[in-house]
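A quick write-up on the structure given underneath.
Of the protein chains in this complex, one is absent; all others appear in place.
Letters A, B and C mark the chains in the order given here, with residues in each chain numbered from 1 onward.
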Amino acid sequence: MTFFNESLFIFTILLDYNLIQDKKGQLYLNMNQHKILGPVIFVILILLASFSYAEAPATPTPATLVLNDFKVFDTPDESTGSISLSWEAVSGENDSLSYVVYVDKDANGKFDCEFCRFPATENWKKDKKWPFWVSGTKEGYHYLEVPILNVFPPPTQPELDSKQNELATIKSKIRNTKKNYKNLMEQKELLQKELDELKKAKEPDFKTIQEKEKALGNNSKKLENIINDPDAKKIVDGIPVPELTAKMRNLAKEVGALEAKVDQEKAGIQDRVYYFKVGTFENDKLTALTAATSGQAKGNWFFWAHLNNFVLAVVFSILVLWFIRHAKKNQNLFLRRINGLDAVEEAVGRATEMGRPVFYQTGIGGMSDISTICATVILGKIAEKVALYDTQIKVPHRDPIVMTVCQEIVKEAYTKVGRPDAYKEDCNFYVTSDQFAYTATVNGMMMRDKPAANFFMGYYMAEALLLSEAGSSTGAIQIAGTDSTDQLPFFITTCDYTLIGEEFYAASAYLSREPILVGTLKAQDVGKFFILAALVIGTIFATIRMPEILDLIKDFS
Amino acid sequence: MDTVLLGGWIAAGLTLFMYSFLYKDNPFFRFGEHLYLGISVGYGVVRVIFSNFINDLYAPLVYDHDFILIIPALLGLSLYTRYFQKLAWISRVTFAFIVGLGAGLNIPRIIDGGFFKQLEGIIAPVLSETWNFGFANFNSALIIIGVCSVLVYFLFSVEHKGAVNVISRVGIYFVMIAFGASFGYTVMGRISLLIGRSYDLIEFSKPEYYYASIVLLVLIILVLAFYEMYIKKQDKQQVTQ
Amino acid sequence: MSSFIQKFTGMDRRIIYVLISLAVIIPLLLPLNLPVGVTSEVKAVYDTIDNLPERSVLFLAMDFDPASRPELYPMAEAILHHAFRKNLRVIGMTFWVTGTGLGEQVMVDVAKEYGKEYGKDYLYLGWKAGDFALVIGMGEKGFAATYPQDHYGRDTANMPVLDNVKTLKDIGYLVELAAGSTIGTWYYYGKQKYKFKMGGGCTGVMAASWYNLMKIDWINGFLGGLRGAAEYEMLINRKAVAVRGMDPQSVAHMLIITLIVFSNIVYFATGANKKIGAGK
Partner (left out) sequence: MTASLKKWLPIAVAFATGVFFAIQYYIPRPFTDELLSDLSVWFRIISAFAMGLGIISLFHLHYYKIKRQAPAWGFSIVVFLSLFGMIAVGLWCLGVEKNTDTGKMTAYGWLYKSLQSPLQSTMFSILAFYIASAAFRAFRAKTREATILLIAALIVMFGRAPMGEWLWQQAVPTFSVFGVTLPPTIGQLTGWIMKVPNMAAQGGISLGICLGSIAMSLKIIFGIERAYMGGSK
């Protein structure tokens, strides 16, 4: 065995270039790159393996296996009843050795339930995507997850499954029979017609005819099935079938009861203590076995691998709240200029001078998209200016909910500057939800109304350039603000001013100058310093090859 | 007339109607535009009726007695309270629900999928394992410099002068390279779309479609020419008046 | 002279429109057959599919609609050709209701060419409402549970195409052809949890940001726009629509470049820059 290890070591030195370290730090032989060396190494390894194979002494009864750091614990970050096993790899493992895991409900049980058997080269802890604070030591540890419910399924599960299937069949019968019948009848007619035509032909294509006849046969069989079933027949004829509905309701009740029972059983199965034994196999013989070790699954309430995410969310929340408090005290926070937003006044003023409307668009998103929310907030600020200057604003929409929200916002803006009488409900109007129908309509409107200013705020897709180029050809002042990085280049080239990404999110604070909103901008800036620091420190750790530290800023979902 | 032929003529006609917008706004385009509007809304309404109302609401409510669905139905109905001044505030609860949901879902997902994923993609060793500075390392260093300078550009509460100004300038240059490159990269995709349409138009100009595209193109040009003359005449009359 | 320059720089857009349409239509009718080089991101997708063992499952998410058909349909076609040649099983579906027909068409057409049998070699799940919930469903409960019926209303439960492939965890490769932001759905609700391999194809406009997705390991490679499809066609040695589309591409690109360069030369030659330079 040691000979094997040493030779592998020598090989690794010899073939340094062929050993590639993948992202998780696992070493593997890059067989692809060396088409000749790969097989040669493989053959040698096999030979070596077979030497050790021959050397292995046959042991009639399994000896007691002592695994270093053998642990049985609840699997973190899940709550479906799963227990994890981990142990340090035995020195001198090779692929002739395999592990076996037995599970039992009783410490003194027979342990005849084999959960799984795997070669010692598999199931490593480092393959599991875990941050260091969840995994502990990863290097050189075997790891296995035992989903208890798969090993001991709840006894009522099959019954539940069959009842559920039955219920689904009845449901589908009630809901779909009529439609199916109609479809089948149409198909029948079509097939019949095609057949007639085929047969009429001078040189009938017998193969096709045969196929069509077969299809027709299938079709009529299906139709017969429907007609011969009295319930289905009634559904087709539009006669109510209370018995079937009642049956369905009963079944649904039964399923409900069974589900509750299965849940109860599952809880019983998940909550108890289980015992595990790990054994080693060599030459297909059980050579050694550990003592029984117990473990119990827990329903976890926190996703520990998301701890970094959680901490960041909390810290950022505190930061935002703190700066808002701070801003209330210190009203004069400095804000750098954002050209696009300084131009808002100019654009609205120009519209007044020219007596032409202002167009405002909120983008493609729905009301739950943050960029749309941001766009509606900016609309409020611009509508105030529009109301002050007594200009017209037009806001075409793709989403009725966004339209409704915007109606409220614009109305409020007019009220705020004391001109509620000038507000017109139909300045916000729905066009269509279809991307390009919307674009066509708005482009047409731009051509006809010749707006003096166009605002494109929110999230955009391909329509961005269609709208802004058409707008620019009418000579309007155009101001865009978006967080869709794909479309930014087009706004940059066709609009007079563009709010890039975060500038767009800063717009509402910039326009209103409300201290609490400006305060959050300050928090964002501090966030940026955090990122800069993370980038620099992360790069240093990456360069000195300490990737574990980077777990702190990694996504573990 | 069979449906394929009819479909071909319609497709060719509508395509040319929409392209006529490139010349200028004209009745052909306006017809296409309004037709498209009506069709798309109608299609949406039918979809909503069958898939949202019947499948998602009516069927589970009636067949499965899934009464919890009354809540979203009420939330949906509450949107209409805005037609009654006194009750209008109720619709805000629905807005608040939708907006709050979006905001809540957004935070952790953005942190993991945006924030951490971005950092993961950016951070890379700036020296090789043997402490050499290769081309790959140069690239990763350049990326980090780029990211940092762009972030500095976005600083809002710091005045952009001195060193900050210089760095944010560099950031803007990076941004400009990116925008120029993305623009150039996209040209191909957009031309592809035109190629796709051209394939169709070429197809419809074949004899089996009775040269639909060509016939329609000529017709549209002729009509537009007459229309133009008519408008000019009218304008002249207006001027003389 | 200066009036010419003014005319040129302020050239009517419509002249450009005419030039562009000619640049596209003429090479389409009279092909030039220029060669197409292959980029590494396309090669990565090709290699992954090429190295899949026989009968393993390629999951093809065709999340596009007729509007983006010119770019994404040829990709679906090329990938399906490759998959069927390699004797892989293919499961197709779409998140875009308007693309339902396209997905069906491409699968059926290509399968016919290779004599593949529906239900055994390929399966089309079609469109179903549910968005990300479908991904979670396919990952947790499996294909047959999430889509009890396929696009044609047939029961999926006992189809041989789903033998040994119950959930997203069992697939060999997932290719997401996206005209929108559906890649996020596949990543957040799918790949993140069920750890399958993912690659993709996107429209040209999205390609720039997809490099980023590749770097952060959402996907291992992708086909960007019609060019990506053309490269894939070169790789599988089946030159079709995409490769043919490369000629008009080249000409149109060169036209735009010429226009830009020329306009800049004129701009500088006439000193227009000095006049306007004082501005922003």
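Convention: contacts are C-beta pairs under 8 Å (C-beta built on N, C-alpha and C of every residue); 3 or more make two chains touch, one makes a residue touch a chain.
Please read these numbers as outputs of a predicted model, since none were measured by experiment.
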| item | value |
| --- | --- |
| Option from A:156, A:439, A:454 or A:474 whose C-beta touches the chain left out | A:439 |
| Sites on subunit A contacted by the missing partner chain, in the whole complex | 77-80, 179-180, 183-184, 186-187, 190, 219, 299-303, 306, 309-310, 313, 316-317, 320-321, 324, 366-368, 370-371, 373-374, 376-377, 380, 397, 399-401, 403-405, 408-409, 411-412, 426, 428-437, 439-440, 462, 465-466, 469-470, 472, 483, 485, 488, 490, 492-494, 500-502, 504-506, 508, 516-517, 520-521, 523-524, 527-528, 531 |
| Footprint left on subunit C by the chain that the document does not show | 11, 13, 16-17, 19-21, 24, 32, 34-37, 39-40, 65-70, 98, 100-101, 129-133, 136-137, 151-153, 208-209, 211-212, 215, 227, 230, 246, 249-257, 259-261, 263-264, 267-268, 273, 276-277, 280 |
| Footprint left on subunit B by the chain that the document does not show | 3, 6-7, 10-12, 14-15, 18-19, 21-22, 30-53, 56-57, 69, 71-73, 75-77, 79-80, 89, 92-111, 114-115, 118-119, 121-122, 139, 142-151, 153-154, 171-188, 190-191, 193-194, 196-197, 200 |
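As a working rule, only the chains that are shown with their structure count from here on.
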| item | value |
| --- | --- |
| Of A-C and B-C, whichever chain pair has more C-beta contact pairs | B-C |
| Intercentroid distance (Cα basis), subunit C paired with subunit A, Å | 20 |
| Distance from subunit C to subunit B - Cα centre to Cα centre, in angstrom | 17 |
| Residues of subunit C touching at least two other chains | 13, 67, 188, 203, 205, 208, 217 |
| Residues within subunit B bordering two or more other chains | 113, 117, 120, 178, 182, 186 |
| Residues of subunit A that touch subunit C when the two form their complex | 23, 168, 180, 435-436, 461-462, 473, 485-487, 555, 557 |
| Contact set on subunit A toward subunit B in their complex | 171, 174-175, 248-249, 252, 306, 308-310, 312-313, 333-336, 366-370, 373, 400-401, 404-405, 407-408, 431-434, 436-437, 440-441, 443-444, 447-448, 486, 488-490, 492-493, 500-503, 506, 521-522, 524-525, 528, 531-532, 534-536, 538-539, 542-543, 545, 550, 553-557 |
| List of subunit C residues in touch with subunit A within their complex | 13, 67, 148, 153, 180, 188, 192-193, 203, 205-206, 208-209, 217 |
